[in-house]
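Every protein chain of the complex appears in place save one, which is left out.
So that you can tell them apart, the chains are marked A, B and C in the order they are listed, and the count of residues begins at 1 in each.
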Amino acid sequence: MKFFEILGKIDRKIIFIILAVVVIIPLIKPFGLISKASSRAQSVFDAVDAIPAGKPLMISIDFDPASMPELYPMLTAILRHAFAKDVKVVVLGLWLTGMGLGEQALATVSQEYNKEYGKDYVFLGWKSGILPVVLGMGEDIKKAYPADNYGTPLESIPMMQSIKNYRDIPFFISLSAGSAGYETWIAYAQSRYGLKIGAGVTAVSAADAYPYLQTGQLTGLLGGMKGASEYEFLVKQKGYTNQFSPASQAMDAQSLGHLLILILIVLGNIGYFFTRHSSRKEQQ
Amino acid sequence: MNSAHITLAQIIWIWIGAFLTFCIFSFLYKDNPLYRFAEHLFVGVSVGYSISISYHNVLYPDLIVPLFKHGQLLNIIPLLFGLCYFARFIPQVSWLIRLPMGLVLGFGAGASIPATLQASIIKQIQGAVLTPNIFKHWDFFVWALITFIGLICVVTYFYFSKERNKVTKLVAEGGVIFLMVGFGASFGYTVMARISLLIGRFQFLLRDWLHIIK
Amino acid sequence: MHIFLITLMLVSQISPPSCVTSYDTPNDAGNSITIHWTLSTDPNIAGYKLFRTQQGQEPEFLSFLSPFEKQYLDENVKNKIPYTYQITAFKVVGNDTLDAGSAVSNIVTSSPQWFNTKRLNVLIGIVIFFTLILYFIMHARRGKKLFIRRIAGLDAVDEAVGRATEMGKPILYVPGLSSVSDIATIAAINILGEVAKKTAQYETTLLVPNRDPIVYTVAREVVKEAYTSVGRPDVYKADNIFFITDSQFAYAAAVDGIMVREKPATNFFLGMFWAESLILAETGANTGAIQIAGTDSIFQLPFFITACDYTLIGEELYAASAYLSREPLLLGSLVGQDYGKIVIVSIVILATILMMLSAKIPVLNILKLFNIG
Partner (left out) sequence: MQRTIPLALCLGFGIFMIIQFFIPHPVSNAAYDIVLKWIRLITIFALVLGVGSLSMHHTTKIRRKITGWQYSIVTIIGVIVTAVIGLVGGVGRGSGLQVIFQNIFIPVNATMFSILAFYMASAAYRAFRARTKEATILLIAAFIVMLGMVPIGSAISKRLPELAEWILTVPNTAAKRGIIFGLALGSIATSLKIILGIERGWLGGGRQ
């Protein structure tokens, strides 16, 4: 009984330190648990794979650095997949503060595959108002985005000649950390213009996306860092890249972290039941 | 990253990033000046960043160029509405801000009604309806039936305009179970999210800053 | 000679595509015609060539198509002008290309439409839900009574206030971290008024820390009004309703500090919360307070449910606030939405029954018209 009372008094800061240690050790000394791809990640991968030659994949950056560890690895893995398969890529975003991440990812990955701006990929950047952008591109992308992120008129970008609106986009992925995110694209771009949508979401909102999977409104789902590691796994398995894959590297630490939280909850509850039990006895 | 190509400037910047990371971590000890400094710096930088992106991505290419370089005079109308936002800071005419607000709110509300109905109600009803396909395999059937019953229970739980009788009480209690399992799933996933974010920062510190891991 | 004969046989075998039909593409803005055909029975054809003839002019080549395509969308037509289409199967034999043309299609003209029939179901939905919501709002505004059941959470609120009184300790009330434009904040303020009435009667201290300056002013008014309405303006202390900071985590840290110092008997966390919910609820649980939470943020609900003693889940928060405030607008739309739920569940059940029957009775495929199933 005393044991649990002592346990109950453990300082917050000691738990902080334990968590830090549990997460850092497997990063330095990985023990190599294998992460397999779920059917939902496979669906996203297959949909990107099935994009016909010459047609573009569109990716929307609907997140900011606050969820970078979860969604940024998805962005780079998807870009690597597309570039390796010579799929053209159009990148844009609904979150202003995510634009720097798009820039960073495109700069890094396009170099790995020697891709040329304007011919193999385009970065449209950010526009105000969210709905006018999502709806407007269904009519004409060049009206919603008269110019790209760097101020070049879309009309003078070779790749954009054959892309008018969503009908020319066989697959679209929203990497989303909240609102505006994949739900915005489903509600406006899909219901009005029939855009085929896949999503990569933060783990926080992954469970909420399931109803959309069942109805087919979402074609595939990458949930959190685990989802990112699954995509990295698929891209590596096909030999598309041998670059650093941060999400896969993190999976051991992730596993241990979960285990720690679980143990803490169980310990806390055991203590809770014992103390509650004994205090009831005292009252009687 | 190939360490041979890292310039001195890059090293300094990485150290700044690491310093700011520790400033924020220091909040775990308690709220303190280092945390406050980093937080206030962040607020400032994010506003400055927004100003720059807004100007280069929207204001210049979509308003200034068409209006002043190509003389598309119709753009004056949205410009005037937009300028009304400044009225917020001029008490005599502060009501003018309601003009763009009314317009944007009305637009948003009008656009959202059919969209919500189609994406969140009609499509979800279609997903909820059981079809003869469920008889193809026993587990299809059982799971589909559970999902179907669960949905009805949950909706009953959130029904307020009648007193609960014995039946609806039972159904609503079933709804609570489904809700709790659903929230449990979110809970599990949220644990994952939080730990991922921490790992992300440790990866930065151990890899980019200290080069301990590859 | 033999080769020549075989070639001849092959040529004679090439069969043209048949049943070429064309029609104005429905539900669009015009300038578009859809063409359908039945594939050639010849398995060896290399593809199709599509021709369009504007009436009174020469046929015009449109496009090469793969041997498996059965449909083409011609978006380069003018409205109100009659066209016909013809499709030719072709294959390559030796150095020659052999063609077999279909019959000419029906005459077709393109035109824009004024109503998108595919969206009829959305229109019906809008009419139903608008009627329900407006009817009940009007109903409530005319002063007619609308019934909402008292949700169990409100008993927990009473109990929690009582406990604080018994213990002679303060009550902490956090009205969320969002602005007044959030429905959850409005609900939280409505409930705050009710809690304040009770604390006024029992002379219990009520602490309300705020993050939003406007919510702060509104909260102060509401509490003051509550104290006056029960005839105890003398017990009202303006300093107990205060503004802390608009920084999310600094606010959480400050409220944590209050909980540790003042050790409130009861904590209310009602309104809109973000990631800081965890920090607040944890400290509260540790100081041994009874905690009542309520939010419509589905991301924070799991934490509140496990760390608090009672949690108002999503719409329950609105229902509690409407029940207490009896405000027609809140009541009306809540009841209207309730009826909306009945409509949704009825459609789900009815459509399921019809779908099951339609497996046997094909007439019920009429359901497809409404895109159900």
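In this text, contacts are C-beta pairs under 8 Å (C-beta built on N, C-alpha and C of every residue); 3 or more make two chains touch, one makes a residue touch a chain.
Fair warning: this is a prediction, and the values are worked out from it, not measured in the lab.
Student: Tell me the shown chains the invisible chain touches, ordered by label.
Tutor: Missing chain, whole complex, touching shown chains: A, B, C.
Student: Out of C:S178, C:T266, C:T295 or C:S333, which touches the unshown chain?
Tutor: Among C:S178, C:T266, C:T295 or C:S333, only C:S333 touches the chain that is not shown.
Student: Name every residue on subunit C in touch with the hidden partner chain.
Tutor: Residues touching the hidden chain, for subunit C, are 27-30, 112-116, 119, 122-123, 126, 129-130, 133-134, 137, 180-181, 183, 186, 218, 249, 275, 278-279, 281-282, 285-286, 298, 302-303, 305-307, 309, 314-315, 318, 329, 333, 336-337, 340-341, 344.
Student: Quickly run down the residues of subunit A that touch the omitted chain.
Tutor: 10, 12, 15-16, 18-20, 23, 33-36, 38, 64-69, 97, 99-101, 103-104, 107, 125, 127-129, 131-133, 135-136, 139-140, 143-144, 149-150, 192, 207-208, 210-211, 213-214, 223, 226, 251-252, 254-262, 264-265, 267-269, 272
Student: For subunit B, which residues touch the unseen chain?
Tutor: Counting only subunit B, the missing chain is touched by 13-14, 16-18, 20-21, 23-25, 27-28, 36-59, 62-63, 74-75, 77-79, 81-86, 88-89, 95, 98-114, 116-117, 120-121, 124, 127-128, 143, 146-151, 153-155, 157-158, 175-185, 187-192, 194-195, 197-198, 200-201, 204.
Simple rule for what comes next: only the chains that are shown with their structure count from here on.
Student: By mean C-alpha coordinates, which chain is most distant from subunit C?
Tutor: The chain farthest from subunit C, judged by C-alpha centres, is A.
Student: Using Cα averages as centroids, what's the distance between subunit A and subunit B in whole Å?
Tutor: 13
Student: Which integer distance in Å separates the CA centroid of subunit B from that of subunit C?
Tutor: Roughly 15 Å, centre to centre.
Student: Compute the distance, rounded to whole Å, between the mean C-alpha positions of subunit A and subunit C.
Tutor: About 22 Å, centre to centre.
Student: List, in ascending order, every residue of subunit B touching at least 2 other chains.
Tutor: 114, 118, 126, 186, 190
Student: Note the residues in subunit C that touch 2 or more other chains, in rising order.
Tutor: In subunit C, residues 298-299 touch at least two other chains, as defined above.
Student: Residue numbers of subunit A touching subunit B in their complex, please.
Tutor: So the residues of subunit A touching subunit B come out as 13, 16, 19-20, 23-24, 27-28, 66-70, 96-97, 99-100, 125-129, 131, 135, 146-147, 149, 151, 183, 186-188, 190-192, 202-204, 206-208, 211, 214-215, 217, 223-226, 244, 246, 249-250, 253-254, 257-258, 261.
Student: Can you tell me which positions in subunit A touch subunit C when the two form their complex?
Tutor: For subunit A paired with subunit C, touching residues are 204-205, 208.
Student: Okay, in this complex, where on subunit B does subunit C touch?
Tutor: Checking each residue of subunit B against subunit C gives 27, 30-31, 36, 39, 113-114, 117-118, 121-122, 125-126, 128-132, 148, 151-152, 155, 158-164, 179-180, 183-184, 186-187, 190.
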